[in-house]
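What follows is a set of notes on a single structure, which appears directly below.
Right, chain A next:
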Amino acid sequence: MLSLIVFLPIIAGLVILAVPSSQKQIIRIVSLLAALAQCVLAVLIWQGYDAALPGITAAAGGAPEGSFQFIERLPWISLDLGSFGSLNIEYFLGVDGLSITMVILTALISAIGILSSWPIQKQVKGYFILYNLLSTAMMGCFVALDFFLFYVFWELMLLPMYFLIGIWGGPNREYAAIKFFLYTLFGSVFMLLVMIGLYFSVIDPVTGNHTFSLVAMASQENYIKDAILGPDSVMWRYVAFIVLFIGFAIKVPMFPFHTWLPDAHVEAPTPISVILAGVLLKLGTYGMMRINFPLFPEVFQASLFVIGVLGAINIIYGAFCALAQQDLKKMVAYSSISHMGYVLLGLAAANSEGMVGALYQMFNHGTITAMLFLLVGVIYDRAHTRQIDKFGGLASYMPVYAAVVTIAWFASLGLPGLSGFISEAFVFVGAFSAETTRYIAIVSVLGIVFGAAYLLWSLQRMFLGKRKPDAAYDLEVGPDGHEHIHFHDWKGKLDLDTRELVMLVPLAVIVIFLGIYPMPVMGLMTSSINKLVEVLSPVVMTALN
Partner candidate 1 sequence: MHSLIQISIAVLLLPLLSFVILIFFNKRLPRRGDFVGVGILGATFALSFYIFWSVVVQSYDPSFRIAWDFTWIDFGNVPGVGPLQIKMGIVIDNLTAIMLAMVTLISFLVHLYSTGYMAGDPRYGRFFAYLGIFTFSMLGIVLSDNLFSIYIFWELVGLSSYLLIGFYFEKDTAADAQKKAFLANRVGDIGMWLGILILYSQFHTFNYQEIFQNLADGKFDMSEAWLTAAGILLFMGCVGKSAQFPLHVWLPDAMEGPTPVSALIHAATMVAAGVYFVARIFVLLTVDALHVIAFIGAITAFMAATIAITQNDIKRVLAYSTVSQLGYMVLGLGVGAYSAALFHLVTHAFFKACLFLGSGAIIHAMHHEQDMRWMGGLRKHMPWTFATFTLATLALAGLPLTSGFMSKDAILAGAIGFANAEGGGIYYIIPFLGFFSAMLTAFYMGRQIWLVFFGESRTHLKPADDHHHGHDAHGSHGHDDHHEEVHGVHEVAWNMRAPLVILAALSIFAVYSPDPLDGAKGWFMKMIPTPETVVGSASGKAEHGTSSANHNAAHLLAEAVPAVGHSAETDAHHEGVASEVIHEEDSHAAGHGDGHGPEFSDPRQAAIAHEAHDAHKLAIVISSVMVVLGISLALIVYVFRFVDPDRTARAIRPLYLFSFNKWYWDEIYQATFIKGSIVISKVLSWFDANVVDGIVNGAGALTRRVGFATGGFDKYVVDGAVNFTAFFFNTSGAVLKKLQTGKVQTYVVLLMLAVIVYFIYYFTQLIY
Partner candidate 2 sequence: MEILTNIGLNHYLTISALLFGFGLFAVMTRKNAIVILMGVELILNAANINFLAFSKFNGGMEGVMFSLFIIVLAAAEAAIALAIVINIFKLFKSVDVSAIDTMKE
């Protein structure tokens, strides 16, 4: 099941490889079908998922069964390393409350991304092959329970992303692409070392061998006392935690490692921005929750305050930067930074409310930001500019577009009744309830105001009022006395066309529904989060050594 959902896109990619590059439509349709099949599978998994099982660590007896679900576990590589026992790498997939929401999100966003890739004309074949490779890698990251496998998928994302930004991107794309690539690689090379170190420090309770299994790593009693990352070598555990954290924080992206994001977003084509903001950023925080924190709980407990402060910086700083942007897409990019700050803050709370809020925020940010970038793409396709000041009064001429934008914008500023609010609310609830992060939460609340400020301001400048004199479109009064506008060299429908609606409406529905009744998604994660909080709680650490 999981293998299928992971490798469907690759299969599609191989099929496309066989299709002659002139058959653009076939290529698109094949990819779309694969993505839709992925969505179906995601729904099936969702239906078959038992929200009661906790996940995170193995069930009693050290076996993942009974704790994780849809487990697929095959011995992949088993090497004899002589004195170091045998190197066991497993093909080990499974979902728990952390990953299932992300799986659903990934399937959804990739499908929508393919829809929004429809207009792309340049090297369609190569584009969709890379795209499918990317979506396999993303999905794989979320379901992999073997650190080695996770790392493989993690690195596998870089190359397609590099090319997708670099070939189909904007004018300054080379710069953005290589910057993205180097940043993320810089983050992940340390992960490699930590991974090896962990391997030598952890014993699978069942087989008695060293293992890469994240499930085994997640429970501290599986660690060898005097191993390099065992409980005794305190210093190296701190170092490992920090470098891992940096590795994931770059993906999040967390201040001050965030500078690749605006460039990447501004240069990337719309669908790639959607993927990037919708899924890739989540991998950073997902990695923290899956790997970084549960493997080093005592270090995590020691660094709560720092993480919280960094989250607060992200929130406020991102909001301020967004406030200053002229380029709409850049503003949205900074808003992503700000919103991922809420996730960090929620994680720093280290209690169930906060962490549920954080995970839920990851999901919601995925959907909402996808909407934002799609909407930016819509106007960019028409006007070939994203300068906020080049518009004005659009609400009169593109009412449907304006309506959807209003939903997305208000969702992004956390209006109650839309999903973004609930996650942010519980992030704050959690952060405030935790002694460590209480004052940080108080400061971060300002983010709500500034978030509203830049979003409403851009909304006003683009959609309200009247046409600006130097606007990117022409105004003409039709025979019926009504005013019309038209963009230079835009032949399509002025307001949202069907394809765009098909992309946007489902997202809007999800955003609204989950804003009114979050349990369908939140219910999936609570038990896992509770387990995670338990694993992270200091009590466990004192029991450790």
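The set was built so that all candidates are chains of the complex that A comes from, given by their letters.
The rule is short, and it goes like this: a residue touches a chain if its C-beta (ideal position, glycine included) is under 8 Å from a C-beta of that chain, and two chains touch if they have at least 3 such contacts; residues count from 1.
Quantities reported herein were computed from a predicted structural model and do not represent experimental measurements.
Engineer: Which one touches chain A in this complex, out of 1 or 2?
Structural biologist: Spelled out: of the options 1 or 2, chain A touches 1.
Engineer: For the complex, which residues does chain A have touching candidate 1?
Structural biologist: Where chain A meets candidate 1, its residues are 174-175, 178-179, 182-183, 186, 255-259, 317, 320-325, 351-353, 356, 393, 395-396, 410, 415-417, 421, 425, 428-429, 432-433, 438, 441-442, 445-446, 448-450, 452-454, 456-457, 460, 463-466, 517-519, 522-523, 526-527, 530, 533-534, 537.
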